[in-house]
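Yeah, one chain of the complex is gone here, protein chain that is, but the others are all in their spots.
Order of writing sets the chain letters: A and B. Residues in each chain are counted from 1.
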Amino acid sequence: MTMIFGIALPALLGQLLIGFINGSFYALLSLGLAVIFGLLRVINFAHGAQYMLGAFTAYLLLVHTGIGFWPALVVAPLIVAAISALIERTMLSRLYDLDHLYGLLFTFGLALIIEGTFRWYYGAAGQPYATPQLLSGGTNLGFMFLPNYRGFVVVASIVICLAVWLLIEKTRLGAYLRAATENPQLVQAFGVNVPLLLTLTYALGAGLAGLAGVLAAPIYQVSPLMGSNLIIIVFAVVVIGGMGSIGGAIITGYVLGILEGLTKVFYPEASNIVVFVIMAIVLMLRPAGLFGKEI
Amino acid sequence: MSSLTQSGTATSGAKEDGKAPARQKNLSRIGLAVAVIAVLGLIAAPFFVYPVFIMTVLCFALFATAFNLLLGYVGLLSFGHAAFFGGAAYFTAHAVKVWGLEPLSAIIFGAAGAGLMGLVVGVVAIRRQGIYFAMVTLALSQMIFFIFLQVPFTHGEDGIQGVPRGDLLWLIDLNRPLNIYYFVLVLFLAGFYAVWRIVHSPFGHVLQAIRENENRAISLGYRVDRYKLAAFVMSATIAGMAGSMKAIVLQIATLTDVAWQMSGEVVLMTLLGGMGTIFGPSIGAALVITMQNYFATSNVPVTVIIGVIFVLCVLLFRRGIVGEAIRLMKR
Partner (left out) sequence: MSRTPPERTNGKKPLLEVRDLDGWYGESHVLHRVSLDLMEGETITLVGRNGAGKTTTLRAIMNLLPRREGEIRIDSHDMMKVPVHRTAHHGISYVPEERGIFASLSVTENLMLPPKVADGGMSVEEIFELFPNLAERRNSPGTKLSGGEQQMLAIARILRTGVRIILLDEPTEGLAPVIIQRIGDVLIELKKKGMTLLLVEQNFRFARKVADRFYLMEDGHILESFPTSQLDAKMDRLNEVVGV
C-alpha cells in the first residue's frame, strides 16, 4: 500500500475528499456572507440559521408533501430567500444608518429565534434525509471509492460559486451591485432603486445559505443546530479571506476545508481548531486578510 | 471607524452635557442614591430572597459590568467573553476541587488565568476593528471552547461538578448560606467599584476618547492599541472573577459557561440594561437571569425569548433601560 508520511494513501485521499466537501460548504456560505456584507455592511449572523432553514424546508417538503430532493433544491432556497427578503424589508433595513454592530446583533437575535423555534418543535436530534436515487451508490476511482452524491456536491458547489461570481462580475445587475457597494448614494441618484437592490442582495445571500443547507441535508442530516457551529467557522474563514473580494471568499473556503481535512489525518486533535489558529496567524501577519483591502 | 455612540443611541453616564452641568450633577446624585439603596437592599436581600438566586445574579451582573467596560466605554463588541467567564470557572473549580486551594485564592487564580487568556486573545483581536473585532473574538472563543472540550481537566461534557465551597481564608465556612452570600457580595462590590474607578480614571477618559473618535485619539499621540489591549485584559480579568465566583456559588463549571451562547447572553444583558451606563448591565443581568429562572420550568423555549428580546432591543430600545431612564431625566 502506498504511504505518504506514514499515512495510507486511501486514508489521506478520503480525508482530503471530506475536507473538500466541507470546503464546498465553507465556500458557499462565506460567499453568501461576503455578498451580503459587501453591499449591506451587515455581518449576517443568521446565515447559519438560514442554512439550517434550507435543509429543514427540504426535509419538511419531503415529509409533508412528498416533494423530493431535486425540486427542493430549487424551491427551498427560494422560500428561504423570500422569508429573508421580508425580514430585510421590515426590520433589518431600519438599521443601515446605525453602527454596523447593530446589524450583527439583530441577525444574532434572529438566529436564536429561528434555531430556538426549530429545536423547541423538533428537538435537537438530527433527522436523516435520503440521498436522491439518481446519485446513490458510488464510483470506484481506482485509488478510492467516491460516493456519487459527494462528488455531486463538490461539482455543484463549484458551479454555484462560479455562477454567482459571473452574476456579480459580468452582468448589469452585478455592476449595480458593485457600484452600490462603492457609492450607494450616487447609484441611487442615477435612478437605481438601491433599497430594492439591498433586499435582493440579502435574499440572494440567504438563498445561497438555504441552497447549501439543502445540499448538506443528505450528508450531515437535518438538525436545528446544524448551522450554529458552522457559522462561527465560516466567520473565521471570512476573516482569513478578507471580505473585500467574492473570489477570495470562495477560494479561502475551499482551501481551509482541505487544510482542515489534512489536519484530521496528521494531527486529529487539532482539527477542530485549525481554522481558528490559521485565522490568528493571518491576523498577526496580514490583518486585512489574505484578499482583503484595509478598511 | 464608527462607534456605537456616534450613531446617537448609547448614552454615557460620563459624557458631559456642557449646557446643563447642574442636571449632570443631579444625575450623579441620583446615581449615588441608587447605589446606596442598592447596596442596602443587597445587604438585606438574603433574608427575603433565595440567596443562591441573588448570588447568581451578582455573578452575572459583574460579568456584564466587565463586558460593558469594553462595549460601553471603548466601543469594542467582544463576542467571545464567555471564554474568560467560563475559563476562569474551570480554573477555580479545578484549583479548589483537585488542588484543595482556599476559595479566595482560587478566585484570584481563576481571574488571573482569565486575564492571561484575555492578553492572548486581545493581542490578536485588536488587530481588527468594528464588526471584524466581534467576529475575531467569537472565533477565538470558539477555539478556546474546543480546547476546553478536549483537555482532560475539564472532564468534557460532564464538566467539573461538586466543587466544594471550602473555608474562606481557612476560617469562614462558605457552606453556610449567609457567609458565602456576603463573601460574594463583597467580591461583587469590589469588582463593580474597580470598573467604576477604571471608567472615571484618566485612563478611562482616554478609552472614551478612543470610542468617540479613534483617529483623533491616535493623532493626539495616544497609543490606541495599548489602551485597547489594557482595557481588554482588565475586562477579561473581571469577567473571569465573575466566572470564578459562579464556580464557587453553583459548585460547577461546565461547557455552557464557555459556549458562544453565553457570550451572546452577556451582550444581551448589557444591551437590555443600557450599554455605556454603570448600572445598566447589572439590571440587564438581573432581568435575564430572572426570566431564565421563570421560564426554565415552563414549556417556553428560553432561547427564542432571548432572541426576541435581542431583536426588540436592537430595533426599538437601543439605549436600554438605564439609558432610557437617563434620557427621560435629562429632559
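Criterion: a contact is a pair of C-beta atoms (placed from the backbone, for glycine too) under 8 Å apart; a residue touches a chain by one contact, two chains touch by 3 or more.
Values in this document were obtained by computation on a predicted structure and should not be read as measured data.
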For the unseen chain, which displayed partners does it touch in the full complex?
A
Omitted-chain contact residue, chosen from A:Ala72, A:Leu92, A:Leu105 or A:Val194:
A:Val194
What is the set of subunit A residues that contact the non-displayed chain in the whole complex?
172, 175-176, 178-179, 181-183, 185-195
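Please note the rule applied: only the chains that are shown with their structure count from here on.
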Distance between chain centroids, defined by C-alpha means - subunit A, subunit B (Å):
32
Of all residues in subunit A, which touch subunit B in the complex?
43, 91, 94-95, 97-106, 108-117, 119-120, 228-229, 232-233, 235-236, 238-239, 269, 272-273, 275-277, 279-280, 283-284, 287
Subunit A-touching residues of subunit B, taken from the complex the two chains share
2-4, 6-7, 9, 77, 79, 124-125, 127-128, 130-132, 134-136, 138-140, 142-143, 146-147, 149-150, 260, 264, 267, 271, 301-304, 306-311, 313-315, 318
